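Please find one structure pasted underneath; my questions will follow.
One protein chain is absent from this view; the other protein chains keep their places.
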Amino acid sequence: MADRDSILNAIRQSLTTTHLPEAQATLPPRPASVPGLDSGALADSFAREASALGVVVHRPQTQAQAVETVLKILHESEPDEVLTWSDDDLPLPHLNDFLRAENFDPLDPLVPVDPIARQKKLAELARAEIGVTGALAGLADTGALVVNTSPARSRLASLLPPVHVALLSVRSLYPTMAAFFAAHPDSVREASNLVFITGPSSTGDIEFTLTVGVHGPKTVHGVLVP
Amino acid sequence: MQSNLTFHERVEDALQNQTLHLALDRATGRFTSLRANAFASFADNGDAIRDRARMIRAHTLSRLDTYLAQFADAVEAAGGHVHWASTAEAANTVVIQIAKQNNVRSIVKGKSMVTEETHLNHALESAGLTVIESDLGEYIIQLAGETPSHIIAPAIHKTKEQIGQLLHEKIGMPLTDEPSKMTAAARAKLRDVFLNADMGISGVNFGVAETGTICLVENEGNGRLTTTAPRIHLAMMGIERLVPTLHDLSVMLQVLARSATGQKLSVYTNLITGPRRADADGPDQLHVVLVDNGRSRVLGTEVAEILYCIRCGACLNACPVYQQIGGHAYGGVYTGPVGAVLTPALYGIDLWSELPHASSLCGACREVCPVRIDIPRMLLQLRDEGHRAGKTPGWLKLGLPFYRLAATTPWVFHLGAWLARTATRLLAAQGWLTKLPPPLSGWTASRDFPAFAPRSFSAQFKRRKNHKGTAFTK
Partner (left out) sequence: MPPASVQLFATCLIETIRPQAGLAVVEVLERLGLTVEYPDGQTCCGQPAFNAGAWDEARAMARHTLDVLCRDVPAGDVPPERLYDQLPPVVVPSGSCADMIFHHYPELLAGDPKYGPLAEAVAARTYEFTQFLVEVMGVRKVEAHFPGKLTYHPSCHLLRGLGVTEAPRTLLSNVAGADVVELPEATQCCGFGGLFAVKMSDISSAMLDRKLDAIEKTGAPTLVGCDVSCLLHIGGGLHRRGSRVETKHLAEILAGP
């Protein structure tokens, strides 16, 4: 703890001679939140923003249609391996059963602790060509998918496969990130990982030429589940 | 590592480098317009949100001890380990210790300025560990054995032809100059690295004190993979990179990506709170290394405001000096306007006295900074410090007493003006001089200098007034 105390003491000492323009004892009150948009407007805004970022947005009318949409996406590429979240964590009941019925057998996403077993499992999971996950929420202003982690919510499902299918309930849309945090104040604290995803992975590092599918998925489908 | 060349030599190199010039033009121009468009989406061009972002940073730093302690406690409550490093060496030592204790041999890294600052890679390699950079731009320059020239786009100084050649030579990629093919080659190569590394090292864009959360912002997905696949995640963080709450974080995120790349939000904004719980995947251990390395000392000075910086790179893109000389000329890890303040602040004006002078004080940096840092004010502050430390060039030191005398004693001023008028008018050809003597010869290297006017303004004003029949000088 020696360094903790010495660093904190050095800070305290410096604060007696510091010059910090605009520093106030308390921050001004938070700006008033955006007036409640109805869910239709939120969905439209989300769809617009996400599409602009290269997310393929699907707006099925019913849950049955949503299932069809997912199956159609899978049949487009006929993946040998898929990764999914458990049914409890998806807004479509029994989706995994539907997948198995079409001969898509999700891999077991559980990564063991033992280092050798871990590497073996990671290599196996890397073979998945499509990952199907839910999303805790969607943000209408930026088209962001909010994806958290839990025992049955594999992080790698939305990360390793080149295609990511995200199932988002239309009731889980928020106008802004601040609104989402206000509505779900413990969501971050309660998950080891929560990520805001705005489209397929990309880079412009080579002469600004935008390339997608760098280390993360190349294609992201956002299915707005009624 | 400080280059062996002097500042002026590095500047010369940069100014002669046509390829660099093209790359800088392209990059800074593009980032500047992307940023402008992104802020135009706010009704007030982002004024209010930038004001608030500034207040958040100022408030946080004014209570940094409290928030840092709160953050560290919250990280530990979530199952992470916190290590406090006063110096760069201490930080590197801690990382090596953690690696050794956990039988780590291979490490994959995400982009992190603070790890460049401590020269972590070099320390790890000296300790027998392999370190691979996973951010595409950083990976490229690692293969090239160079240092980053821009905070956001580290390989901005390289053309696609150069990169294609490099990847062909170093990883056996079939020769191409198509970025998509190069990216695919790097993806395949790095996928193996991610999945087999024992430890992933990342930086931290913001630490959130109330939850002990590390926020990591990126576009490629390498940050996610670095912090998910390996069994150990180590995050290195400068002690000043905090915000108090998640709401504050949401404000900072609104200005960060817009300022850096013109995006409303980066592709991935990761919020990591502790290591894996009963989760399907994720690292088993999380270590956060808090790095001071002079920050606590800078906090106590007139240039503490530089600690507001959120490392967006907007000031680099806006700076007409950076646009000409690029990053390497600055000689350190932090380049551009922020580097011109931070480097002398952290490492002392003694070694870095030229940097604050490599600026015309145009203020473009302050204009684009998401937290409105007044860099020109601090450059002037550092110039004052440098002058008092005796760093002013000899000719200027000699000239200052004369300048002072002339400017405070009108008859001396007018005598000096008369002398200069006589000399310039004698030496001028058709009213212009093409060569001025040292130390002013720098002027005439590329510009002509006009002869002084035949009659001064004050003389003409007096004559004009007398001619018009009213006397005005008092």
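Which chain is which? They are A and B, in the order written, and residues in each are numbered from 1.
Here is the rule we use: contacts are C-beta pairs under 8 Å (C-beta built on N, C-alpha and C of every residue); 3 or more make two chains touch, one makes a residue touch a chain.
If you're wondering where the values come from, they're calculated on a predicted model, not measured in any experiment.
Judged over the whole assembly, touch between the missing chain and the shown ones holds for B.
Touch with the chain that is not drawn comes from one residue among B:T19, B:S41 or B:S360, which is B:S360.
The set of chain B residues touching the chain not shown comprises 11-12, 15, 320-321, 324-325, 357-364, 366-367, 380, 382-388, 392-393, 396, 400, 403-404, 406-410, 413, 417, 420-421, 432, 434, 439-440, 442-443, 445-450, 452-453, 455-458, 460-461, 464, 472-474.
Basically, only the chains that are shown with their structure count from here on.
Chain A and chain B have CA centres that are 30 Å apart. Remark: chain A residues 3-4, 6-8, 10-28, 30-31, 49, 109-111, 113, 115, 118-119, 122-123, 126, 141-142, 144, 149-156, 159, 176-178, 181-182, 185, 188-189, 191-209, 211, 213-217 touch chain B in the complex. Chain contact summary for the complex, chain B toward chain A: residues 23, 26-27, 30, 48, 52, 54-56, 58-59, 61-62, 64-65, 68-69, 72, 78, 82-86, 90, 103, 134-137, 140, 153-155, 159-160, 163, 179-180, 182-184, 186-187, 190-191, 194-196, 198, 208, 211, 213, 219-222, 224-225, 227-229, 231, 239, 244, 246-248, 250-251, 253-254, 261, 263-282, 284, 290, 292, 296-305, 374.
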